[in-house]
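Only a single protein chain was left out; the remaining protein chains are all shown in position.
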Amino acid sequence: MTQPSRMSREEFDALVEAELPIAARLGFRLDAFEHGHVVARAPYAVDFLRPGGTIAGPVLMALADYAMYAVTLSMAGRVALAVTTNLNINFLRRPEPRDVLAEGRILKLGKRLAVSEGEAEAVAHVTGTYSLPPRG
Amino acid sequence: MTQPSRMSREEFDALVEAELPIAARLGFRLDAFEHGHVVARAPYAVDFLRPGGTIAGPVLMALADYAMYAVTLSMAGRVALAVTTNLNINFLRRPEPRDVLAEGRILKLGKRLAVSEGEAEAVAHVTGTYSLPPRG
Amino acid sequence: MTQPSRMSREEFDALVEAELPIAARLGFRLDAFEHGHVVARAPYAVDFLRPGGTIAGPVLMALADYAMYAVTLSMAGRVALAVTTNLNINFLRRPEPRDVLAEGRILKLGKRLAVSEGEAEAVAHVTGTYSLPPRG
Partner (left out) sequence: MTQPSRMSREEFDALVEAELPIAARLGFRLDAFEHGHVVARAPYAVDFLRPGGTIAGPVLMALADYAMYAVTLSMAGRVALAVTTNLNINFLRRPEPRDVLAEGRILKLGKRLAVSEGEAEAVAHVTGTYSLPPRG
């Protein structure tokens, strides 16, 4: 899609800093932020490990939520009060001890709900639904 | 249920310390740890907040995963390699800025899969499936 | 709960007849229909079987959707346009070749979304979200 994102990356970063301190503190950042498509990165941290040298599940869930939130706002614009209503994650393979990348894309953008999909490099597949506030 | 848990709380705490540093670092702990029933607590931390003064979704997801992992091991015993295969969460209400309690209970304990349910004080309802390794 | 259902069983049956011919054709009916609590029954039919003599998954999914739709309307009243937005089902045990009963209860009734839970006698656990139309 060539349409521009409905908010800038700087606006999104500022929103996350304010809205999702957990994401900021885990070091998540965006490698790509386009209208309807984002790539999010969890830079490797030794704290993310679990024995066997794989990345813990909650890190993947938080990364997926971050990526799907980003892609929702890339199309819906700055709706600070968008909240997750449902998230479903299937863990597919054990993630290697390195940066994890997650792609987010929109399955449906409605007036009241946005449904998005995330994939973390074949280690997890996620769908999420975000409730959008009424437009003013 | 009057049957004793198949591992002690001390064993579980040690496992989490080693297995799930994320849970330990977020300060999660167990208020109750019985055979087939656990209560997990996320002590309030200002980092958990999102604007509006509610607790961020990833914190609830991580707490639910922790509670369901605990209740699975309370019945299956020490199977360090139990891994989450699916987690589904419905966010119901915005959590107040205070400790969050989550209850975990077992829906089914099979030979290969355990399905558990978590409820965080009417703010979220979660189901999870854990794959159990073959018994030696 | 002693509060009366916001629609009568007759109204619900008529709605299903018109709205969900699939449910009617599969023979589903309600054993209980109260405000916030329903019991739905799938009378045994040989067509429901799969080898091994258990009931096929799609029958359980359809029964759960029917029960959760009923319990949503028991509290929200007649909102014909309530539509399922998400449904998650965990299959727990193989159902015996006989009538299946499913209980439905409400986890949250919001202005725009209703989240409900269904349990089919320890053979399946289901959560569903229904989008509610704006009130006129």
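In this document, chain identifiers A, B and C correspond to the written order of the chains, with residue numbering beginning at 1 in each.
Please note the rule applied: contacts are C-beta pairs under 8 Å (C-beta built on N, C-alpha and C of every residue); 3 or more make two chains touch, one makes a residue touch a chain.
Keep in mind the model is a prediction, meaning the values are calculated, not measured.
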| item | value |
| --- | --- |
| Option from C:74, C:90 or C:116 whose C-beta touches the chain left out | C:90 |
| Positions on chain C contacted by the hidden chain, ascending | 18-23, 25, 47-52, 56-59, 61-62, 65-66, 80-81, 83-91, 94 |
| Touching residues on chain B - with respect to the absent chain | 85-86, 88, 112-113, 129, 131 |
| Residues of chain A in contact with the chain not shown | 86, 88, 90, 92-93, 107-108, 115, 117, 122, 125, 127, 129 |
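Keep this in mind: only the chains that are shown with their structure count from here on.
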| item | value |
| --- | --- |
| Classification of the chain A:chain C interface as same or different, half of numbers criterion | same |
| Distance from chain C to chain B - Cα centre to Cα centre, in angstrom | 28 |
| CA centroid of chain A to CA centroid of chain C, Å | 32 |
| Residues of chain C touching at least two other chains | 86, 88, 129 |
